[in-house]
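Below is one structure; the comments refer to it alone.
Here the complex is missing a single protein chain, while all its other protein chains stay put.
Now for chain A:
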Amino acid sequence: MTIMEFFGCTFISYGLPFAMFLFTIARDPLRVIVLIASGFFWLLSLLLSSLLWFAVVPLRDQLAFGLVFSVIFQEGFRFLFYKLLRKADDGLQKVSQANEDEHVMPRDISNKHIMAYVSGLGFGILSGAFSIVNVLADMAGPGTIGIYGDSQYFFITTAFLTLCFVMLHTFWGVIFFNGLDTKRYWMIAYVGVTHMLVSCLTLLNQRTDSRPEPLYLATLIPAYIVMVVSGVMAFFVAGGSVQNIKAAFVCRKGRYEID
């Protein structure tokens, strides 16, 4: 019955990440490896978060507690993954060189933003998967949510929020790595603060005794604002500019002419 809702929400949350994977990751084995590795690091942070949640029995019912530490762990593991990646640069370079005597540095290594983007997407895809798969699993069946008074927009909100987080993680990855590379630590602080902010906003989705209706828009709108800001920042960090955008349209035409 609600199979249409199921596919609708799947496409909303994973349409864009799927397109990104398809056109930017899938063709390059090195990027696939890094994507999976960063996803693994995100999983480690989840493991640590759940261990903490499990260990601190009295606070198990307090979502905010687990959430705050989870954000800290995620950023911690993002840092660890950065360290690992930089240590592995030499190895990665060797792997991606076809010949021993090839001395041209592959673009993936020379342009550090590419691996930052890939690892950010790896974080995003995994965290997105964990926030929506359990919902999707229960969505296919004949019913939709609401018999207990929950909002009927729960599914679609979950889908949009998932999309938002996948993109945020991607952007944060680029900003965070560049901040470390260039020693501009305010960028790292920006990532940590916005991550914490958006995550805490999702607490508004909860229904409590004093707040029978969840404040979905109060979560979604700020989250998307942060996403757009981070996106723009990441774009510029990675070397983009308004000029380039214009050039992209022009150039495109030109290239075809040359070809």
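By definition in this document, a residue touches a chain if its C-beta (ideal position, glycine included) is under 8 Å from a C-beta of that chain, and two chains touch if they have at least 3 such contacts; residues count from 1.
Keep this in mind: contacts and distances are computed from a predicted model.
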{"item": "Options \"non-specific serine/threonine protein kinase\", \"Origin recognition complex subunit 2\", \"BUB1 N-terminal domain-containing protein\" or \"Nicastrin\": UniProt name of the undisplayed chain", "value": "\"Nicastrin\""}
{"item": "Sole residue of A:T10, A:S38, A:T202 or A:S230 that reaches the chain not shown, by the stated touch rule", "value": "A:T10"}
{"item": "Touch with the omitted chain, as defined above, among A:L59, A:I156 or A:C200", "value": "A:I156"}
{"item": "Residue among A:A129, A:L201 or A:A238 touching the omitted chain", "value": "A:A238"}
{"item": "Where the missing chain touches chain A, by residue", "value": "1-2, 4-5, 7-12, 15-16, 18-20, 22-24, 61, 63, 111, 113, 134-135, 137-139, 141-150, 152, 154-156, 159, 163, 178, 182, 206-209, 212, 232-233, 235-241, 244-245, 247-248, 251-252"}
